[in-house]
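All protein chains but one are shown at their positions in the complex.
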Amino acid sequence: MENASIIQFVNVTKTFADDTIVLDNVSFEIERGKFYTLLGPSGCGKTTILRLIAGFIEPTSGEVYFDGKKINHLPANKRQVNTVFQDYALFPHLNVFENVAFGLRIKREKKSVIEAKVKEALSFVNLSGYENREISEMSGGQRQRVAIARAIVNEPKVILLDEPLSALDLKLRTQMQYELRELQRRLGITFIFVTHDQEEALAMSDEIFVINKGKIQQSGTPIDIYDEPINRFVADFIGESNIVKGKMIEDYLVEFAGKRFTCVDGGITPNEPVEIVIRPEDLEITKKGAGKLEVTVHSKLFRGVHYEMTCRDVEGNDWLVHTTRKVDVGDMIGLDFEPEAIHVMRFDESEEDFDRRMEQYTEEEANG
Amino acid sequence: MREKPSAAGKTFLIIVFSILYAPIFYLIFYSFNSGGTMSGFEGFTLDWYRELLGDTRLLIIVLNTLVIALLSALIATIIGTFGAIGIHSLKKNKGSILGLNNVLIVSPDVIIGASFLILFTIAGMRLGFYSVLLSHIAFSIPIVVLLVLPKLAEMNPSLIDAARDLGASSWDVFTKVIFPYITPGIFAGFFMALTYSLDDFAVTFFVTGNGFSTLSVEIYSMARQGISLNINALSTILFLFTILLVGIYYMLTQRSGLRIGGSFRR
């Protein structure tokens, strides 16, 4: 029976020549047939993970497994993965057909096989008829597709995509997000996608790994990560958040902005200092005195679909609010929110501890 | 900014260009002089050309020069290209290797000639064809390196990653990716090596021995004896040959999108 996981990192550390640690004891598993995203700011180590999988670099310590076999020292040209590079890395001296055929020619496939496979790959990315174009004659979006065709034509088990959409303009990027997701479903193979764009990650992925400073901060489905960020970094990096300091009074009761609020989090020591996350879209504007918080409108920006306002409460916390209601700067208003909108984060909680706590108190809830 | 040169400016340019080309056309003009000197044109003749073509010794020297130039340029291009790839792949000491590379480019010809003369003498080598060939290879290698390196530097390093990712072995990477990419630089290097060799006088003058001569050395010894219109006839032919080379070079640069020109002029 085939193992569900195709790639496994076990305690992988990567340091560069000048002793900077790019990856710090990272372990994870990648399953077959899913769309993964490695998300993080530049320099966080996400591209290093990709290059370790591709075989361009070797881990300093730890093990990398592919299909159950250790591949630490397997050179890149012997691995069953293919990469779509950030700058596409298309060979400028070869035309579209030859670029796509490159891998097949290396494998010395038959001429007829090459022709058929290249044709199929190009039609997969909607580039049929472009076989004889030079790379220099292709637009950015078309080059992107050639790069994808060049990777998928080799029928790899995993495709690695290193920020492939970052050079495209916004409209094209959105379109390619759909196309890539669709392509992954049709091919049914694993995609590992690297990006620093959280919206892209949320829109496309089955699973997201949020990475910072060489460590995986949190992994999970887009909804999990958005709704239950494990720490300030994740909350801040994914979407827009209001993060304020608070104190856990007891299970399901938290104090911040000088007041106590019912919430849905538990399993935290009483009186432990915590951080509170409330997403801007979860804040509802009410008349003065009618909400849970009293704030003054500080500034206002028109964003097209909504206004983006910063409001300040009596304790000096800033609250970002998205609203379609018209309020003026200087107005005193109330902010209302549901208990479910409050998300409590402990300081320095690891992903394992977080998962354990979640399991525990959700169980308690079910039993009680 | 893009104002046209003034009348004075144009005059200046015309003077510069006419001084640059006057000696060349002066030589060509008198190559047809039946008078036998480079003053006082007496009548048109092709005698000097006839005499030149009949001079087997000189023709052998021309052949020697061409053989040395082509062979040395070819070998220097091969060694220099691999050298450039090696330097490019270095992580440390790139600067000092490049420094050593450039020594022969900035060294005056006399120093190169004199030091190679010592070298060949110590090595017990007979001075002649091989010492000249080795010298020409030696002073052409650095220029090839310098013309190939920029092409390597401008090559996107992820192209190599991409090739390996697609299953290419080191050899595949070299033949299918690196080599085609740097070809313009290699051609430019070969071409420069060729002109370095054809143009060289001083180094050859030092390291050649009895019985072997190149055109430059031969012209020098002829010129020291005074004027002979054979030399004029020869220079006319060489001038036409140069123009031909320039034409080919120009076409090459045009075809490869001025890439060679770019690296040459840099």
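Chains here go by letter, A and B, matching the order in which they are written, and residues are numbered from 1 within each.
Definition applied: a residue touches a chain if its C-beta (ideal position, glycine included) is under 8 Å from a C-beta of that chain, and two chains touch if they have at least 3 such contacts.
FYI, contacts and distances are computed from a predicted model.
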item: Candidate names "ABC transporter permease", "Molybdopterin synthase catalytic subunit", "TonB-dependent receptor" or "Response regulator transcription factor"; UniProt protein name, chain not shown; value: "ABC transporter permease"
item: Displayed chains contacting the withheld chain; value: B
item: Residue among B:L53, B:I118 or B:M251 touching the omitted chain; value: B:I118
item: Hidden partner interface residues of subunit B, rising order; value: 1-5, 9-10, 12-13, 16-17, 19-24, 26-27, 30, 37-40, 78-80, 82-83, 85-86, 97, 99-119, 122, 134, 138, 141, 145-146, 170, 195, 198-199, 201-202, 205-206, 215-216, 219-220, 223-224, 227, 231, 234-235, 238-239, 242-243, 245-246, 250, 261, 264-266
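What we mean here is this: only the chains that are shown with their structure count from here on.
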item: Subunit A residues within the subunit B interface of the complex; value: 17, 54-56, 75-79, 81-83, 85-87, 89-93, 102-103, 106-107, 150, 154
item: Of all residues in subunit B, those that touch subunit A in their complex; value: 91, 156, 158-159, 161-169, 172, 176-177, 180-181
